[in-house]
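The structure follows.
Left out: one protein chain. Kept in place: all the others.
The letters A, B, C, D and E name the chains in turn, as written, and every chain counts its residues from 1.
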Amino acid sequence: MKQIKRMEIVIGTVHADRVILALRSVGVTGYTVVNGVSGSGDRGTRPIDGVSGAFENSMIMSAFDASLVDAAVEKLQPTLKRFGGLCLVSDAQWVMY
Amino acid sequence: MKQIKRMEIVIGTVHADRVILALRSVGVTGYTVVNGVSGSGDRGTRPIDGVSGAFENSMIMSAFDASLVDAAVEKLQPTLKRFGGLCLVSDAQWVMY
Amino acid sequence: MKQIKRMEIVIGTVHADRVILALRSVGVTGYTVVNGVSGSGDRGTRPIDGVSGAFENSMIMSAFDASLVDAAVEKLQPTLKRFGGLCLVSDAQWVMY
Amino acid sequence: MVYIDMDVSLLLDNLRTPAILFFGLGVFAAIVKSDLALPQPIPKFLSVYLLMAIGLHGGVELMNSDIDTSVVLILLAAVVLSAVTPIWSFFVLRLKLDVPNAAAMAATYGSISAVTFITANNFLDSLNNPDPAYTPGGYMVAAMALMESPAIVAGVLLARYFATPAKDDASPQALPQEDRGKIDWGELMREAFFNGAVIVLVGSLLIGIAIDKKGWESIQPFVYTPFKGVLCLFLLDMGLVAARRLSDLRRCGPSLIAFAILSAPLHALLGIGVAWLLGVGQGDALLLAVLAGSASYIAVPAAMRLAVPEANPGLYVTMSLAVTFPFNITVGIPLYLAIIEALWA
Amino acid sequence: MVYIDMDVSLLLDNLRTPAILFFGLGVFAAIVKSDLALPQPIPKFLSVYLLMAIGLHGGVELMNSDIDTSVVLILLAAVVLSAVTPIWSFFVLRLKLDVPNAAAMAATYGSISAVTFITANNFLDSLNNPDPAYTPGGYMVAAMALMESPAIVAGVLLARYFATPAKDDASPQALPQEDRGKIDWGELMREAFFNGAVIVLVGSLLIGIAIDKKGWESIQPFVYTPFKGVLCLFLLDMGLVAARRLSDLRRCGPSLIAFAILSAPLHALLGIGVAWLLGVGQGDALLLAVLAGSASYIAVPAAMRLAVPEANPGLYVTMSLAVTFPFNITVGIPLYLAIIEALWA
Partner (left out) sequence: MVYIDMDVSLLLDNLRTPAILFFGLGVFAAIVKSDLALPQPIPKFLSVYLLMAIGLHGGVELMNSDIDTSVVLILLAAVVLSAVTPIWSFFVLRLKLDVPNAAAMAATYGSISAVTFITANNFLDSLNNPDPAYTPGGYMVAAMALMESPAIVAGVLLARYFATPAKDDASPQALPQEDRGKIDWGELMREAFFNGAVIVLVGSLLIGIAIDKKGWESIQPFVYTPFKGVLCLFLLDMGLVAARRLSDLRRCGPSLIAFAILSAPLHALLGIGVAWLLGVGQGDALLLAVLAGSASYIAVPAAMRLAVPEANPGLYVTMSLAVTFPFNITVGIPLYLAIIEALWA
């Protein structure tokens, strides 16, 4: 098992592509996306109300080496600043196989 | 980055509103909800079998200050006791922007 | 609150049953499954493109006692080796009720 | 002899309708462990469609039929049936189950299955019988609409009134002391009467009554013409789901399975008896039998998970979906009609 | 007196169409806190279907109608209306809102609601008026298709041109200094013209023009015959969604609600005035009124979340969906027709 960092980002689905581009730009190619997520944050509640998709969120989870965290965060900052969202970083162990 | 706590709750979708009310009542207004989740626990397997929605679960993730954990747990206990579910708390760092 | 391990597995939906069987075989009966997940990893990008379901992933989260981790990992290794996927282990506290 | 012959031919007629064949296809796919699935929310969508369609059509028919005392009596009988069957069911089930599980199961069996009702309608239709007594009245949809809520109310009241610490319950903690006997009437009424399935059915029925001929004609190509085809697709999914639950039966035990199989014809006989007393036609009688004999797997489980969370849905949904529903749509419907034909002859 | 009588009877006619009754059912279900829901992606699927159906039918009708100068003038008027209404709306809204929110709301109200348009069509149809002036031309669908993009472009340009740090915005950080006034034209055009809703509508219109009679007949049983029934199901969901948003209205404040209610008839009057000047029939006039008076809740919000993320969708979607839309489909449509009938008489 390898010690790594697990990053978790929640952002509007329409902006999820920017997050993925930012991650890729620092060399992170592994990620998992959960669509159809709803939530509440600084920008109010975002129900998935079925008519306008404008409120839908996505959750992006990515595990990568701790050395990439700073670069990733730096690349993500402008997107988060502009479009809002949540970004968490935690420790985890990667089961190698 | 700020050190916070990440709470993760899995509960029947029909009871998810109670969890959100409990969180809000202690001042937690940021959370993310994933619907259409299935699982297995003390109360048996809950497949999403398409006819009755009675088995569907939701996963609620919320990041907040460590100081709120005890209050949140206390508010959530009755709901969990009555309706079952899973509640995990872990450490994470919040990327400020 | 009880100190436990939180395992998180991302794998093709068609292989998710094997993961659950592996967990059950070591005595883990609590888990949560999120279907309809997309992602990117060593085996390329897996969009949910709507025609062929061949690319869809599932995310399986399971919380259990630290003593079971080694057995679970051992059982999961062949499936991960054969079909790919991600397996993370992290620390969390289980809110007892 | 004659009755048995009739029954077998009715049975075969029923088994050859497209809807039942698709149910069989779903069962087959589940048994051979096919990966076939109609993922959510498609089945939910189809079930809203079916409820809307049956409600609208019932409402329109209701407007075109004479409402006399016998109709009022049928509706009354329907309400009474759905309120009373849970009570005896509860006491029978208590022999094997704790209070919450017995109450939830009782509510399930007091209520109705809209798809079984639709399938019975479909079957009557496929018989092509020219006798008008074989054409059920639009008020039967109203009867169905009236049978969901009383059963839910009865079940919740039983659960609250007899509340004791759960015994077979898997959860370490049972209903907390302070909750016993306490009834939140507002919430109970909401779950019984404003349940999604109830709202769509009752609302569509009322809309069917409210609209004029032109309105009905404008929506008929969606809510009426393709109805039987959509039912096939829905039953394909029901077959998959029911058969995939069969593996849960082991955990339910033989006495519960016996209840699930026997209560259907028993309740149906009760319905037939009431129909006979009221002197209605064969079509109405069959539908009343099917309403009494069927069990809910949409509206009631949703209400029970909220109101009686201590009960295990793995019991009441499995019984209703994997045992009673298949029994009714394959064997039950033609059997009930054979009995009715024998009695009415 | 006569006008008011007429209006009331038109109003009642409108309220008795199945589609509006289902909208009411949805509102009722939300108010009584029913768990009824049509989960995603069903509403998305239905909305793609409705846009495809209206586009195809419009295209086919367009091919069958004479294209003369008056048609070209109507199309031009439509474009101008949707480009100009956002501008005055923006300055009015600026009294209460910061630049991004005022711009997003202005774009929302300059654009159109396809479902309101469809409902108006449906209403005209249900009147059964033999006068050909009551049958709108297929080019009205083209007019609708032309009104989405200009409003989006106008909104984004207003947001960029007047960009200042947001003031009511909940986010701690406003539009970064370097973004002000800077316009990514490629992205803007993509959001305005290649938006999913715009593509389906315009594409289907063009396909409706391209196919021959045989092609249309082959797809008509799917895209035309069941159309009004599908609309009922969609409006059921719209009722649910609109009423569930009512609780957000408190946070919006009375002046915004006043704008949402008043701008509808005001813009509709503008549309009626233009129609009157162009001398079109009552059917076309009603549709132009409805296009001008309605506000977007699908295409524009999607574009605004990308292009003006500083604006709060909780404001512009709520206003358009929970206030203007219900107003238009219940009261607005018959009201506008009553005005038109008075003017055209």
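A few remarks follow.
The rule we apply is simple: a residue touches a chain if its C-beta (ideal position, glycine included) is under 8 Å from a C-beta of that chain, and two chains touch if they have at least 3 such contacts.
Please read all numbers here as calculations on a predicted model, not as lab measurements.
Within the complete assembly, D:Val230 is the residue of D:Val230, D:Leu246, D:Leu269 or D:Val331 that touches the hidden chain.
For chain E, the residues touching the absent chain in the complete assembly are 40-41, 44-45, 48-49, 52, 56, 190, 194-196, 199-200, 203-204, 207, 210-212, 214-216, 218-223, 225-226, 302.
One chain is missing from the display, and on chain C it is touched by residues 12, 14-15, 36, 42-56, 78, 81-84. Contacts to the hidden chain, counted on chain D, fall at residues 16-18, 21-22, 25, 28-29, 32-42, 122, 125-126, 128, 225-230, 232-233, 236.
Everything that follows uses one rule, which is that only the chains that are shown with their structure count from here on.
A rotation of 120 degrees, rounded to the nearest 5, superposes the Cα atoms of chain A on chain B. Summarising the inter-chain layout, the chain whose CA centre lies farthest from the centre of chain D is A. Seen from the C-alpha centroid of chain E, the farthest chain centroid is that of C.
Work out the mean CA point of chain A and of chain E, and you get 34 Å between them. The mean-CA centres of chain C and chain E are about 45 angstrom from one another, to the nearest whole unit. Separating the centre of chain A from that of chain B, both taken as means of CA atoms, is a distance of 19 Å.
Contact with two or more other chains is made by residues 34-36, 90-91, 97 of chain C. Residue positions of chain E touching 2 or more other chains: 35, 37-40, 42, 173.
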